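The block that comes next holds subunit A.
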Amino acid sequence: MRSYLIIGASAAGLSAAQELRAADPQGKITVLTAEEYLPYSRPSISYYLKSKVSEEDIYLRPAEFYSEKKIDVFTGARVTGLDPAAKTVTTADGRQFSYDKLCLATGSHPFVPPTEGVEGKENVVTFLDFASAKRLKEMASPEKHAVVIGAGLIGMKAAEGLVKLCKSVTVVELAESVLPSILDANSAVMVKEHLEENGISILLGNTVTRADSQGDTITSVELKNGEKLPCDLLVMAVGVRPETALAEKAGLRVERGITVDPETMQTSDPDIYAAGDCVTSVDMLDGSKKIIALWPNAVQQGKIAARQMAGKADRLTENFSVNAIDFFGLRICTCGLIHAAGDPYRELVRREGSVYKRLIVKENKLVGFVLINCIENAGIYTALIRSGTDLSTLQGDLMDMPTMLLYSEAERTSLLLGGEPA
Partner candidate 1 sequence: MLKEGQVRIPSGCAIAAVIDTTGERFSGETIIRSIALMHDRSNGLGGGFAAYGIYPEHADSYAFHVFFDSEEARQQCEAFLFDHFNVDVSEPIPTKKVPSITDAPDIRRYFAKPNKVRMREAGLDEAEYTARCVIRINAEFEGAFVFSSGKNMGAFKAVGYPEDVGEFYMLDRYKAYLWTAHGRFPTNTPGWWGGAHPFTLLDWSIVHNGEISSYDANRRYIEQFGYKCNLQTDTEVITYLFDHLCRHHGLDLDVAADILAAPEWDEIDEMSPDQRAYFTALRTVYGSALVNGPFSVILGSNRGLLAINDRLKLRSLTAATKGNRAYFASEESAIRVVCPDPERVWAVSGSDPVFIPLHLSKED
Partner candidate 2 sequence: MKKVIAKENLCLNCRLCEVYCKTAHSKSKDPLRAYLNEPELQSRITVCGDNQKSVAVQCRHCDNPKCVEACITGAMQKDPVTGVVTCDAEKCIGCMTCLAVCPFGCIKIGETAVKCDLCQGEEEPACVKNCPNRALVYLEMGGKADA
Partner candidate 3 sequence: MMRYFQPEFHIVRDPARCIHCGCCVRQCANECHYFDEDGKTVLCRDESCVSCQRCVCLCPTGALRIEKFKSDYRESAVWTQQVQKEICRQASTGGTLLSAMGNPKPYPIYWDHMLLNASQVTNPSIDPLREPMEIRTFLGRKPDRLSFTKDKKLLTEMPPQIKLETPILFSAMSFGSISLNAHRALSAAAKELGTLFNTGEGGLHPDLHDMGQYAVVQVASGRFGVHKDYLNNSAFIEIKIGQGAKPGIGGHLPGEKVNVEVSNARMIPVGSDAISPAPHHDIYSIEDLRQLIWSLKEVTEGKKPVCVKIAAVHNCAAIVSGVARAGADIIAIDGFRGGTGAAPTRIRDNVGIPIELALASADQRLRDEGIRSRVSLLAAGPTRNAADVVKAIALGADAVYIASAALIAIGCHMCQTCNTGRCNWGIATQREDLTRRLNPEIAKERLVNLVTAWNHEIKEMLGGMGINSLDSLRGNRLMLRGIGLTEKELSVLGIRHAGE
């Protein structure tokens, strides 16, 4: 009987465990996670901050799921040693686990650049996992001023959550726009205005250079341009880095993220696989290597890694970024190569009031889109990107809200019937 070991219990880890059980009903499946919690929805921590989600609801599966599926989950088990030759791992508290097949789903960790006067202070928080979200929620209070460093997904989500809890929220970002990973230039301006209207002040092209404190509590921060801001709560959300420490120590090939075969998720060690934010993926739309730190991709990679570990032949056929998010009711949906510009890419843009639609096309194929307040049926655009459909074969105007009528009748009927003949 094969024994499978998974390090990390978030999107990729849980997906791998679930798929392993499906593929190998008898196999022994063990999941180790440093965190204190059973697998939970990390993106939901901002909704927890906004009290839209309670603690019981944040868990991805009911507790009895793991006993039912005979998956042993060890929380609070930080893995510190990995010996590929002996095929064993050791945890911080000295426990040892052996494996036939290992999956690294260690995700990412917050990147906290060294800043003068910040280390060791007690009112400095990151915002990546549930524990940090709980701490942030406890520390937030109406008389406090909050400062968030970093206007990425995490920083803006934290800021959105804190607006109702703190006296003021200021986001400081070194780059020239908010949410650079998912918005293009025009949409970023629109979103920034919307966020500002909802009580978040945003300072771009700037960052915190020094923090003044009383004892070990920061009271104010100084910015690059010399400005000073009152600060009772500092959130470090500059960015994240893939968690590759374990892999590097074990001698696995790592280029920024753990290097894997893009189709089998196998690392440089044949018995070790990796999936999720800790991996360097290949974006199928332009072949570039990048970290695709998104939930659906982690789930798909976890599934493929598991299938491979169980000796199945499934390969990863699609790998591109898809994201849907909303800030104060502003619906955003983006996909694919949103930053691609200039030949051979061309773009179709439609802006009307609060609606913004930008489609990115390459050689008559859709390779990306940014939709703001017009995200209805966005999945059809995603499907067009996934299937690489030749846009000239479609009927009707691609810039209108996409419907199944884009396809020819035969194609539509076949799609709706799940590929069976009409």
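In the analysis below, contacts are C-beta pairs under 8 Å (C-beta built on N, C-alpha and C of every residue); 3 or more make two chains touch, one makes a residue touch a chain; residues count from 1.
Per the selection procedure, all candidates are chains of the complex that A comes from, given by their letters.
What you see is a predicted model, and the numbers here were worked out from it, not measured in a lab.
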State which numbered option touches subunit A in this complex: 1, 2 or 3.
-> 2
Sort out for me which residues of subunit A touch candidate 2 in the complex.
-> 11, 41-44, 47, 52-53, 57-61, 295-296, 299-300, 303, 322-326, 331, 333, 335, 375-380, 382-383, 386-387, 402-405, 409, 412-413, 415-420
